[in-house]
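Shown below is the structure under consideration.
Every protein chain of the complex appears in place save one, which is left out.
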Amino acid sequence: MRVDRVNGGASTDIIEFTPNADQYAYTFGGAKPVMDVSPGSVLRLWSEDAFNGRLQTVEDRPSEKLDMTAVNPQTGPFYVTGAEPGDTLALHIVDLTPARDWGVSSAIQNFGGMTSTPLNPTLQDPLPEQTWIYQADLERRVVRFSAVNSQFELDLPMSPMLGTVGVAPPAREVRTSLVPGSYGGNMDTPEMRAGATAYFGVNVEGALFSIGDGHYRQGEGEACGTAVEGAMNSTIIVELIKGGAPPTWPRVETDDALMVVGSARPLEDAWRIAQADMVDWISALYGLTPMDSYQLISQTSLAPLANVVDTNYSAVVKIEKRLLPPAQSYQGMHDHLRGRAEELRAAGLQPFRPGTPLDLTD
Amino acid sequence: MRVDRVNGGASTDIIEFTPNADQYAYTFGGAKPVMDVSPGSVLRLWSEDAFNGRLQTVEDRPSEKLDMTAVNPQTGPFYVTGAEPGDTLALHIVDLTPARDWGVSSAIQNFGGMTSTPLNPTLQDPLPEQTWIYQADLERRVVRFSAVNSQFELDLPMSPMLGTVGVAPPAREVRTSLVPGSYGGNMDTPEMRAGATAYFGVNVEGALFSIGDGHYRQGEGEACGTAVEGAMNSTIIVELIKGGAPPTWPRVETDDALMVVGSARPLEDAWRIAQADMVDWISALYGLTPMDSYQLISQTSLAPLANVVDTNYSAVVKIEKRLLPPAQSYQGMHDHLRGRAEELRAAGLQPFRPGTPLDLTD
Amino acid sequence: MRVDRVNGGASTDIIEFTPNADQYAYTFGGAKPVMDVSPGSVLRLWSEDAFNGRLQTVEDRPSEKLDMTAVNPQTGPFYVTGAEPGDTLALHIVDLTPARDWGVSSAIQNFGGMTSTPLNPTLQDPLPEQTWIYQADLERRVVRFSAVNSQFELDLPMSPMLGTVGVAPPAREVRTSLVPGSYGGNMDTPEMRAGATAYFGVNVEGALFSIGDGHYRQGEGEACGTAVEGAMNSTIIVELIKGGAPPTWPRVETDDALMVVGSARPLEDAWRIAQADMVDWISALYGLTPMDSYQLISQTSLAPLANVVDTNYSAVVKIEKRLLPPAQSYQGMHDHLRGRAEELRAAGLQPFRPGTPLDLTD
Partner (left out) sequence: MRVDRVNGGASTDIIEFTPNADQYAYTFGGAKPVMDVSPGSVLRLWSEDAFNGRLQTVEDRPSEKLDMTAVNPQTGPFYVTGAEPGDTLALHIVDLTPARDWGVSSAIQNFGGMTSTPLNPTLQDPLPEQTWIYQADLERRVVRFSAVNSQFELDLPMSPMLGTVGVAPPAREVRTSLVPGSYGGNMDTPEMRAGATAYFGVNVEGALFSIGDGHYRQGEGEACGTAVEGAMNSTIIVELIKGGAPPTWPRVETDDALMVVGSARPLEDAWRIAQADMVDWISALYGLTPMDSYQLISQTSLAPLANVVDTNYSAVVKIEKRLLPPAQSYQGMHDHLRGRAEELRAAGLQPFRPGTPLDLTD
């Protein structure tokens, strides 16, 4: 573990942290915090890819290389000082920069959206295992898809995101880092990218949030079960909203949109969860009755799927701010954090360079 | 019924058709065709709103005004000369212009995405009935949401689309115009807008397609069960692709994207249907194996939901063309039809004016 | 077609009917009635097996032998004189006797509960096709399972039932005989056996009921998609209850139990449909509020699945009469029909002998 605390201004900690392999967490809840952070801190975090870095060539077979009970390693959890049940944790993603010059995706047997799995089994033979390596070009901001069975190659825009962000679950539960739920977790939505502020209800003292599962790119639905997975350097500002009405499901705010992420099976219930919470959110923002809010949302909301592959599926309900009158959520927290991010940039904060692992000491 | 055939060029029929109330179809399959049209024809069609025009004020209660066995009236079906099972019908939407200066949405009891329904019942009381009237301004291209229970008002961009487009189903079936399926029908996707070419496998002689359920605007998911419903003037070019490999589920092509619409319950299966067909489509276009295609789509496809309210739910899988190498589907049919539409515009074809019903005789 | 009307007593028609192959119906709704029958009639009906008799050896491959758009042939439909929408049709199964000395089951590719299907596709290879022939011994009342891939053989009790019983659907729809719904159809529940009275709401004039899909035996769920399928001789009494409160979903009454069959996807919704209707039924029978009825049913109802393989899944909710105070449904119709059946037996009515087809003329 390398940790540096850098005084980033009047009252701001800038904390850089790259976990050792024995520090990864594989659960939400149940893992000891790697450190305490105070609200307002800026975290610069390195995270390993979802395969624990074990898939490196197209010949690497997941069944030989992976331990499926220890995938999707998390960087964290972090204990947020002062966070208590009933509070709201705000995590603003300032920057996501790939930490390697290659990403990797894989068809793991009996895992993914277009195959039977242990939770929706059939008697059919599994799909073949296969690994794809994507060369990543940070300058041109592309990843290169190379077909395994033909000569087809294609550059795709790099679009970094975090597949997994969450806090400890309620009701004493511990879930693996493969599961999304009301506490966030492995939601796998492309909306979790730089510029987004994610809000989570705090369930336990210290909130105990962690991040991981960096994706250099992902389609909505994450059909084959894995994105262009890659180690990631994340710059995140942590904030805490004491009391009030914490969200029951993860909410995400960007400059352009309000979003809720629901996770459940079947998929319509994930969508219903997000829709119900959006009704609450819009009702509160504009003083509408639930029926008026339901109507307004019916005509304005977008519904980009997140994943249809995890043990719970995740659906996003999203409303573009341009359609709505100006309004402030969580006391203007998103705008505040955007301002903070701008200050950091103005002060010369650089994106992390790629590196495996990122060496913060030189 | 008013029908005018106008010679629109060397070999093109331009057919204008406004059905009388007793000509509406309420099913896909099982209804007599209103007329024969030949491939290459341009249709200018008026369609009534999904409520049969019976909801006109916020006081109108669906339970009093609607006959739920005769809603979503269709304009058609049209018998396409020469169409046989195994062919592909292409419908290109040149233009959609609202035919009234108001639209209407309604919360119908026991219908919609956020209520129990006869197909997923609970013992709870139904939600209250409510109707919302949206003033439509064709100049400013906005519809105005007016809350029923408070003073809140909001202009929303007009974004006309057809909720329902389809052909007769296979296997002798007849489905109401409320049901989406492999034959299209009530898919309720905002992607069915001007500029789109929809492809349907032909199941019966003449294909027997119809359209209806015009929406001046709709959110993805159509949460409350109804969009901003309104009478619509549609300009559509009909084409036929003989033989080849007809799509098993509706495909949609625009200048910007390839799409498939799957319809089923639960919602994940609607998405799986669309995903599986997209794998076939991309495999064929680029000579990829299914596994390579699955991988490529996993990292590139979008998944905007269509509806989570009908008797089958509909999910769209969409890939932006900008991400893919150039390729021609259906022998370049979409580009051909775009060219035809441009010629019509160049020849002075005007959008229909709004009117109820649109009087084509003066 | 051979039809004989036999005067079976004061006012009773006994009608024997064996359809020719060109008389089979493949839909509910949309098919012309084969004959009119009056309430009170006794029908003695021969029905072909669900494979149209085309699978006869373990070498017969469904993909070669079957036309999947013409399977599950129905005997009927019958036009019940006097039946109007709002009425209730009662069909009492007096006797089911296998019409052949062998039955057949088959694993059809992409069909069944433990494989992906066109409605819940994956990219996996299909399961292998396979056909099993069961020798039927009407004396010992067993069918013999013979494993295809080993020497294992096993006699199983014969337990004849009808997979498919239903009326024309509402709202102008026509459904294939593979689909179950509110109109009955391909429910595939082992509860549809001799001694049962099935109640259906009448949706169109004449009700237009048909029967078919005889099973010599079936497990609950019908996992592989097909039962021990066989031609069947059915003796059925037809009755009509004018007006009143027709059931919205099929209800089944035996000497021992009250049942409702719900059909939908996902499976929980099929169960919910049946449960909701059982709440109505029990509330009406015993003057209970819905909450008290809900409670009572929660502690008393059984939930034997019917099928998890058709385009809609079917679930049965069942309450044993021994648990409930005596009460009469539908004015004691079941007891009345049981009495009628007893009279027929006392008058010497014999079960049909097996035969392919059953020759009624000698």
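The letters A, B and C name the chains in turn, as written, and every chain counts its residues from 1.
Simple rule for what comes next: a contact is a pair of C-beta atoms (placed from the backbone, for glycine too) under 8 Å apart; a residue touches a chain by one contact, two chains touch by 3 or more.
Small disclaimer: the values here were computed from a predicted structure and weren't measured.
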Touching residue (missing chain; options C:Leu43, C:Leu162 or C:Val279): C:Val279
From A:Ala21, A:Leu119 or A:Ala284, residue that would touch the chain that is not displayed: A:Leu119
Omitted-chain contact residue, chosen from C:Asp13, C:Asp292 or C:Asp335: C:Asp292
Option touching the unshown chain, where C:Met35, C:Ala70 or C:Met114 are the choices: C:Met114
Sole residue of C:Ala21, C:Ala284, C:Ala303 or C:Ala347 that reaches the chain not shown, by the stated touch rule: C:Ala303
Residue numbers in subunit C that touch the chain omitted from display: 105, 107, 113-114, 127-128, 130, 132, 145, 147-150, 152, 154, 156-157, 217-228, 265-268, 271-272, 275-276, 279, 286-289, 291-292, 294-305, 308, 313, 315, 317, 323-325
Touch list for subunit A against the chain that is not drawn: 26-27, 29-30, 69, 118-123, 170-176, 248, 264-266, 269, 272-273, 276, 279, 290-291, 294
Residues of subunit B in contact with the chain not shown: 114-116, 121-127, 266
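The rule we apply is simple: only the chains that are shown with their structure count from here on.
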Chains partitioned by contact, subunit B not counted: one piece
Two chains sharing the most C-beta contacts: A-B
Geometric centre distance via CA averages, subunit B-subunit A, whole Å: 35
Touching two or more other chains - residue numbers and ranges from subunit A: 114, 127, 266
